[in-house]
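In this view, the complex is presented without one of its protein chains, the others remaining in place.
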Amino acid sequence: MAAPDLEPRAADPGAALRATTFAAALNTALSDAMAAEPSVCVFGEDVGTLGGVFRITDGLARRFGEDRCFDTPLAESGIAGMAAGMAMNGMRPVVEMQFDAFAYPGLEQIFSHIAKFGNRTRGRVRIPLVVRIPYGGGVGGVEHHCDSSEAYYAHTPGLKIYTPATVADAYLMLREAVDSPDPVIFFEPKKLYWSKEPVDLEALRRQYEDGASDSGGPGGSGEAGADPDGVGAAGRAVVARAGTDVSLISYGPTVATALAAAESAAEDGVSAEVLDLRSLVPFDDAALTATVEKTGRAIVVAEAQGFASVAGEIVARIQERCFHSLASPVRRVTGFDIPYPSPKLEQHHLPDVDRVLDALDMLQWED
Amino acid sequence: MAAPDLEPRAADPGAALRATTFAAALNTALSDAMAAEPSVCVFGEDVGTLGGVFRITDGLARRFGEDRCFDTPLAESGIAGMAAGMAMNGMRPVVEMQFDAFAYPGLEQIFSHIAKFGNRTRGRVRIPLVVRIPYGGGVGGVEHHCDSSEAYYAHTPGLKIYTPATVADAYLMLREAVDSPDPVIFFEPKKLYWSKEPVDLEALRRQYEDGASDSGGPGGSGEAGADPDGVGAAGRAVVARAGTDVSLISYGPTVATALAAAESAAEDGVSAEVLDLRSLVPFDDAALTATVEKTGRAIVVAEAQGFASVAGEIVARIQERCFHSLASPVRRVTGFDIPYPSPKLEQHHLPDVDRVLDALDMLQWED
Amino acid sequence: MDEEITADDGRRPAVVPEEPRQSDEPHEPLAHEKAEQAARIEQTSRSFGITPEQYMLPAAQQIRMLSPDGSLIPEEEQGTSAGHEYPVPEDEALLAAYEALVVGRRINDQNYALVRQGRLAVYPSSHGQEACQVGAALALGADDWMFPTYRDSVAIMTRGVDPVEVMVSFRGDWHCGFDPIAHRVSAPSTPLTTQLLHAVGVAHAAKLRGEDTVVLAMCGDGATSEGDFHEALNFAAVFEVPVVFFVQNNGYAISVPLSHQSAAPSLAHKAIGYGMAGEQVDGNDMVAVLATLRRAVSLARERSMPLLLEATTYRMQAHTNADDDTRYRDAHEVELWRRHDPLTRVQTFLSSRGVLDDDAASRISDRAEEVAASLRTAMTADPPIDPLEIFDHVYAAPTAQLREQRAQLADELARGQED
Partner (left out) sequence: MDEEITADDGRRPAVVPEEPRQSDEPHEPLAHEKAEQAARIEQTSRSFGITPEQYMLPAAQQIRMLSPDGSLIPEEEQGTSAGHEYPVPEDEALLAAYEALVVGRRINDQNYALVRQGRLAVYPSSHGQEACQVGAALALGADDWMFPTYRDSVAIMTRGVDPVEVMVSFRGDWHCGFDPIAHRVSAPSTPLTTQLLHAVGVAHAAKLRGEDTVVLAMCGDGATSEGDFHEALNFAAVFEVPVVFFVQNNGYAISVPLSHQSAAPSLAHKAIGYGMAGEQVDGNDMVAVLATLRRAVSLARERSMPLLLEATTYRMQAHTNADDDTRYRDAHEVELWRRHDPLTRVQTFLSSRGVLDDDAASRISDRAEEVAASLRTAMTADPPIDPLEIFDHVYAAPTAQLREQRAQLADELARGQED
């Protein structure tokens, strides 16, 4: 994946930049969070000895011991429910669901308790945990291994939904998620795990920890005092590429698609702005409105099936808030409304550059 | 609830019309379906001896015996999973989830199997079952008893989602759901259970059974040969009240709200058309487009929290398909993005006539 | 007792690795490594001179100390046996339990009345189950935790939470009323069985910090059918955490009788499938309930391991006020159970023993009346609820979206007031 043109939270450009994978950034974020705060613990299926099937937790059990990073019996409701209990009693659990569809047995715990406990106790019992979910396709996975399930969680009040699209964000947003006083469902685009970008994790760590302590507590943004809403930096969308003619709105795995499409469009003289939402809940309406009001046209690009999806929500919000700026209907480029298809056919299902460009062509440029 | 002005599937007006509750219509539909087809069986928690906590299955165990209508152990994944297996082996199970939020333990079975089995077996194994879910609020229910969870299911390819808003539809749509070759999640607005309308169930039964046999099989609509899409009559939206100035789009419990708002608006000289969607999946785009193109303004009214909801999807579809007909942004009147609040506060959360009228006022009538 | 136990009922003792496994000296093939909990169980059963299976299976009959007429059952008929031994609690503890029982019954009846007066939206009564309620609260130490259900209000109050706070949610407010952290009592769970996993998590967190907190996790007979029951017991055994799973088997899950819920010899027989001990107790026998819960709590604490206790009891009233129990059980059955009322049984026992004299009895009944009266007064007042607060606790700090929505409602309310 290409590094975004605009990365406001990138590390000090003077620092030595090494090619770093998304997976390494997540791993380092967990490791740093555990080092910084003894109540952070990591558990799930195969996350201990094996280091996770994607190796995101590699080395954590060795470094922090089996009390801090451990395998559980194979039961996702158990994982989510035990995490909720540990969070009630002073811990900050970070749990891994092995694949998107395998988180479903935990949905009752997530919807009925993790999302609601803070509210039903009038704020007296907060559930500061992170549920990490590798999601999406593009990795040749067989059935049940490639769902994009963010809409289920995004529709559930009480959860925060983060999904990073860059290596730096993989680090910074996971740190923020761990420090958040609210439960965060952290969606990791699995097709990005082995993508590399030149990133100095050490510098990011300093940046994050200075920022977090500046703002006097967990969830603090990098800029001291710059977070009156308490959303943290992770709660803000980022313009990944500036443009003037059309806004490509995306998150997670499709930010790269949007950037590539913008690149292509530029060759045809169309200047596309790419917005990386980063957080689906809370939602950065200000950033969304700003880009659409600037360009007057928008395409939402997301992998999940489109019906009743987050992409649908974004379209709805754009037309609710920017109606009079729109020169053309907002278009969606999403997965089809079918079960995720097999490795041999996934390329026909996933939004790709051509499909974004097709949508772009239909934006009534003649008007 | 007021009878809709326009009820195209109402029984022969000559027939004796008795005040019939929504609950009685559902009960009769189940009873008639069981009488018509021996493979139909009904099970769930408390549906046998007790007849269900809402009495929708009252008398079925007595009439059809404990093999056809029975209580299960208290386990919703078990209920959904066993139903899937029975459907694989020739039965047509109709299961009850006691309340909306208590269906969540069954979500894995519903998302990963019930929704997908037909597809993953290339159509060789269909799962013709119905999951009945009493949903929504307005009945003074305590926490976890009033969720509007339709978006979770509507976002899941492979499921059909029906939700009736009238007594006649309670009967007809449940009959169709039972006869559908696909799994149907059948959302029953629990605040309508005891609402009454003058309806002749006997006539509806004849209408349904004649139609079903006319069209040569289950899922047939009342009009022979009139269903080339195979969506059945239940798959079509209905204009519950005709109007010219604005379209109020709703389904299930909020159709009554929309109708009442239309009544109020009429007093102020605004002619509102009310569309009762009835089926969320499949979605009747033709009906949606027709009403919005006619009126040029639309408000979507639904109980569920708005973010990433079916209401959001409807707004998105309207702007995608009717952009140039719109005189004003489409507005949503939905529940807030909070856990369903308590009996004492639910009236502040639920969409009501005032809130619809407020939205109506904001539709830029001066333009 | 340190010798090797040979299973005297002809069954094998659990295979326990004697030493931590060495990578160059692998264990016997054709068997898989067993959990440490198995070693703990082996050691525990050995200390009682019985086999692990004998330890984990419930005793031959449920533990019962008071006969239905309130007399003390001879020790050899109490159902106890080696490894299943339950000392009768001291008089003082029993008197305290009796007092809580009387107050608990009074609260149940008061709430029943408040429901009928429309002061409470709903109340799932534990009338008939008060011995379990009281036992649950009194068996715990101050630092222990309790995870109750919707039916366990009396247990929560006995633990020291103000009855008025406990009733807040049943009155129709949007939150649980009391501070779970301060009382170490979780907000009662409505989604069945889910709370057992939270209990395991609380215990696990405590264990990781080196605290010896015991967690009592409560559920009903119906709730044992849910997948979360299985996952919670399994997690507790695998992580060796001191959770006492306390099942109040009142014979019904709403209308569904136990026979439709389980085919097991008893619910306590499920314990061995997780590698923990199970026991059955007469849940209408205050003495036996307290005795078994106390020992379960102390075994759990001392050995850091979970246990399962099934109390056989009966819900004398309908499931809630919304339920009509005549549809699924006959009056005669209810009548039979009335003869085994937990309150009269222990009352007879304590009176005959001279522990409960007239003075004590009237002091206790006065206290019950006081509690009921203050509950009545509080519930009759209708404290205003601020609708805008529904936005304030969804997140630690409201999101921009919620601030917008809050502003909308505030505006509506303001306009409403102008009307």
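Going by the order they are written in, the chains are A, B and C; count residues from 1 in each one.
As a convention for this text, a residue touches a chain if its C-beta (ideal position, glycine included) is under 8 Å from a C-beta of that chain, and two chains touch if they have at least 3 such contacts.
Everything numeric in this text was worked out from a predicted model, so none of it was measured.
When the omitted chain is restored, the residue from C:T158, C:T312, C:Q347 or C:Q405 that touches it is C:T312.
Considering the full assembly, A:H349 is the residue among A:R68, A:R92, A:R278 or A:H349 that touches the omitted chain. When the whole complex is considered, the residue among C:E53, C:E85 or C:D162 that touches the unshown chain is C:E53. If you put the missing chain back, the residues of subunit B touching it would be 41, 67, 72-73, 75, 77-78, 80-91, 93, 105, 108-109, 112-113, 117-126, 157-158, 160, 180-182, 219, 229-231, 235, 281-286. Annotation for subunit C: contacts to the undisplayed chain at residues 7, 9-12, 14-15, 23-24, 26, 29-38, 41, 52-53, 56-57, 59-61, 68, 81, 221, 225-231, 234, 237-238, 240, 249, 251, 257-265, 269-276, 282, 284, 312, 314, 330, 332-333, 336-337, 339-340.
Contact between subunit A and the absent chain runs through residues 45-46, 48-51, 53, 71-78, 101-102, 104-105, 140, 142-145, 307, 336-339, 341-345, 348-349, 354-355, 358.
As a convention for this text, only the chains that are shown with their structure count from here on.
Per-chain Cα centroids separate subunit A from subunit C by 40 Å.
Averaged C-alpha coordinates give centres for subunit A and subunit B that are 33 Å from one another. Among the residues of subunit C, those touching two or more other chains are numbered 174-175, 191, 227-228, 394, 401.
Residue numbers of subunit A whose C-beta contacts span two or more other chains: 77, 105, 108, 112, 119-120, 157-158, 281, 283.
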